[in-house]
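Have a look at the structure below before the remarks.
Every protein chain except one is present and positioned as in the full complex.
Take a look at chain A:
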Amino acid sequence: MSIRLHNIGKHFGSGRQRTRALEPINLDIQEGELVGLLGPSGSGKTTLLRIIAGLENPDRDGGARILFGDRDVTDVHVRDRRIGFVFQHYALFRHMTVFDNVAFGLTVMPRRNRPTSGEIRARVHRLLEMVQLESLAGRYPAQLSGGQQQRVSLARALALRPDVLLLDEPFGALDAKVRQDLRRWLRHLHDELGFTSLFVTHDQEEALELSDRVAVMSNGRIEQIDTPDDLYRAPGNRFVFEFLGDVNHLEGEVRGGILTCGDARLSVELPDGPEELLLRPHEVRLVEAPSPEARLPATVTAISPVGAEVRVELAADWMAAPWLATVRHADYERLDLRRGQRLYVEPRRWHRFPEGRETRRDAPRASLA
């Protein structure tokens, strides 16, 4: 079932303490899509999710509309919206067994629609089988690990066969390994059961890996919504670019096709004036000698050879903040990198987001200071 949001705005508080949590937002999610809401804390992503669920009300004055398929649910109470909601800290009923937790939604149905207790038992066991927790049906939530609790809460949310599954930071409280497994498992489940899902996360990697499309939010606004690929390759503005990964800044003055910043120089085809370039760590190379186009001296301050690539931290007087470069293990060995070594950085690519292209934005400039 598709989800359509129209003019969803939200203010908290009243009078002088009234603060805006969401600017009026429009968002269309296709049937069967898995969409991630990605943003830093305070960006309004959880508020948006809770409004879709019906746990919060959008502002009344903006003509807000929420549609599930053709059904207008704007004024429908949470309990009648037919959504499954997975809470950040699972919110399992602590005094009930795993079985009773999963069965809860079925046992509170009005008597005339309620399945018989035999049917309920069969359905709960099927669900527990699906989340691989059948053997723990008699346990209490406190006796389970975080990952197991999260799977119980998923099974509980799916028990009523909701049209829409909403997940609030579903893996936020789990350790890295469990998180990876659960992520893959959720994606699999989503594809198999075909519900429409929307999940909130502050972890870019998680959003990019799991979602069909990602909506990047900041300051109560959707900055960009795109497939993970497009988002990473063609960020619409500076915030999105900076939020999706590590960024190196090169800020200086362009004169006659040369950008100068302290003792660093770089040939660029840009008009004269102040300029700021942004570079991803994998978009720079480390070389032993400067080239005619680039002369960016730097000193190696830290090396982390763990993983597919070696992460090298660089410092120099002309840098406002340390740079990060990722190099292949082969290059790492060839260059014989050591701490304290002096090298030159050679940009392969750079990005720029001139003010004109982000007139709408008033967001994070702090990192430039």
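Brief remarks follow.
One rule holds in what follows: a residue touches a chain if its C-beta (ideal position, glycine included) is under 8 Å from a C-beta of that chain, and two chains touch if they have at least 3 such contacts; residues count from 1.
Throughout what follows, contacts and distances are computed from a predicted model.
Candidate names were "NADH-quinone oxidoreductase subunit K", "1,2-phenylacetyl-CoA epoxidase subunit PaaC", "Thiazole synthase" or "Sulfate transport system permease protein CysW", and the UniProt protein name of the unshown chain is "Sulfate transport system permease protein CysW". Considering the full assembly, A:83 is the residue among A:34, A:48 or A:83 that touches the omitted chain. Interface note for the absent chain: among A:10, A:156 or A:183, the touching residue is A:156. The omitted chain makes contact with chain A at the following residues, 53, 55, 78-80, 83-85, 87, 89, 91-95, 104-105, 108-109, 140, 142, 153, 156-157, 159-160.
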